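For this view, one protein chain was removed and the others were kept in their places.
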Amino acid sequence: MTAESATLRMMRSPLPGLVALALLWGLAAPAMKVNPRYLPPLGLVLADARSVWPDLLAGLWRTGEETLLGFLFAGVIGVGCGVGFAYARFLERGVFPLFVVLQNVPVIAFGAIVVIWFGNGLAAKAVIAFYLALFPIAVNTLRGLQEADPERAALLRSFGASPAQIFFKLKLPSALPSLMVGLKVGVSLALAGAIVGEWFGDTVGLGVMLLQALYVEEIARVWALILVCGGLGAALYGALALAERRLVWWRRA
Amino acid sequence: MTFSSTRRWVLAAAALAIGGIATAAAEAADAVSIRLKWVPQAQFAGVYVAKAKGFYSAAGLDAKINPGGPNINVETLVAAGADTFGVASGTEGTLYAREKGLPLVCIGMSQQMTPFAFVTYDNSGVKSVKDFKGKKVAVWFTGPQYTLYSMLAHEGVSQKDVEIIAEPFSMQPFIDKQYDVATVTLYNELNTLKEQGINNIRLFLPDDSGVTTQQDSLVTSEKMIHEKPQEVQAFLDATLKGWKYAFQHKAEAVDIVMAAGSGLNRKHQELMLDEIEKLMTAKLGGSQGLGAIDMKSIADVQATLLKFKALKTPVDLNAAFDASFWKKVPDADKKL
Partner (left out) sequence: MTSSADAVQRAPPRAAPAYPGAHLQLVNVWKRFDGAPALRNVDLSIAPGEFVTLIGPSGCGKSTLFNIIAGLAAPDEDGSILLSGRVQQNYGLLGKVAFMPQRDLLFPWRSVIDNATLPLEVEGAPRKLARQKAQALFPEFGLEGFERHYPHQLSGGMRQRVALMRTFLFERDLLLLDEPFGALDALTRSMMQRWLLDVWARHRRTVLFITHDIDEAIFLGDRVVVMTARPGTIKREERIDLPRPRAASLATSPEFVEIKRRLLAVIEEESLKAFAGTAAP
């Protein structure tokens, strides 16, 4: 409630940490003579990134698209599954184990199937992003819904509330903190899925560039891509964290 | 997470889907797809050149090039009909696919000599393949291991006497001397080493041990051969023509590859094209023309694989490797 000082706000933002890391990379790594094959100087990485920035931008856009598309579908269907599991015990007992099994199947093993089913376009990558993001979202939704206070539910029932009213007035808000955790995990996995999905054959995308850079062992490029992927991941995560602060603000109090 | 943004995404997805259907319909006539075994690079220059220079469309093909990646098995996709043609792994890959019963047919071979080689440092004490005995030899277990096995067999070295380990994606462990011998491709990893300024190395070529395995096979399905042989012929003609053009106009070919890929390093692609040219014009590639199928080397590879039980049963080579199309390719398209 009280106004925080600017310094305090600064301390809590990720900015100082990033600056410290950049300084460490830019100054300490060369000073300690770290083999550039392991960690190329920051300047070199940035210069490399600059030299291909239109490609990086196109890749960022494409990978971002795949991630968001997969993530959004995973969000809708994952929350739906979580709600289904929470309300239908037979689903939880019958389908949930299947979920766990599927989760443990490495998507990488399915190259041909993914391509045959979903083609070579955006959809195939979005499907992999979706596949990876679905599980944590569904599980955290279920967990969140189960966290709803039974006494508060009883109170609502005593007011004559219908199951739907209990869901929207109590269970969903109670599930939000856990749900947001699921979404944050999900978006990171969706990004990983999109990047790996591009290894199923494509011409644009951060994953393609990463593959190419690894293939010809352009270490500076690999690090540039790590930075860009990290930036994209951080931006997506940050957007959700921001949404979380607005949606589940009461948790911080 | 607002509804309006969700709706926008759903709309975008729908638009994409509709767009995809519309293009598919427009291209329905003679649309074919060519699956590569890796992402765009000079290794596939001929295919990209044939597309960019209009060789495919002139031959009546509306060709779409689908890049590959580490998770893509070209043989499976082409045999399943998901892709019409492919630049697949090579001799062994075709044999394994046929052994599994996949209706896959090789109609041409890009690389005429084994593109894999084994490197060691000058001072490692390994002076011949026979010296692999007791040494740590790193090989990719994605196919080249059989080249190594064949090579060892030809040199009379028992596989058990060699410490064979899996080689990772990177040359760094070799640079750090974590093993004595590493596998490279002549068109990529060798260049990587040279770019690192590592020149104190000795190279062992499988061909020097009498092991030739042609790689980068041009493949299609049995169904295509039976139903649309003219398309198969058109594809092979145009692809080889593309290669010939690429070798005659290297700078332009690299331009085309650079445009097809994303963030490629020009110098690297130039080096790669040079090496690919050597591999493709070696042996039969020079004497008979680009894309020639060396049935003798294939029979040798099969015999070795059978001997080492990497292949359980022999494959009908005449069904798996069909040189009839290649023979019909005009000399003007395949001979440099």
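Order as written gives the chain letters A and B; numbering starts at 1 within each chain.
One rule holds in what follows: a contact is a pair of C-beta atoms (placed from the backbone, for glycine too) under 8 Å apart; a residue touches a chain by one contact, two chains touch by 3 or more.
Here the structure is a predicted model, which means the values were calculated and not measured.
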Visible chains that the absent chain touches, using the contact criterion stated earlier: A
Touch criterion as defined above, residue of A:L39, A:A161 or A:A234 at the omitted chain: A:A161
For chain A, the residues touching the chain missing from this view: 1, 149, 151-152, 154-161, 165, 169-170, 173, 248-251, 253
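Please note the rule applied: only the chains that are shown with their structure count from here on.
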Gap in Å, rounded to a whole number, between the CA centres of chain B and chain A: 35
Complex interface listing, chain B residues touching chain A: 1, 6, 9-10, 12-13, 16-17, 20, 35-36, 38-41, 66-73, 76-77, 80, 82, 169-172, 175, 188, 191-192, 196, 260-265, 268
Chain B contact footprint on chain A (complex, rising order): 37, 52, 55-56, 58-59, 68-69, 72, 75-76, 108, 111-112, 115-116, 119-123, 126, 183, 196, 198-205, 208-209, 211-218, 221, 243
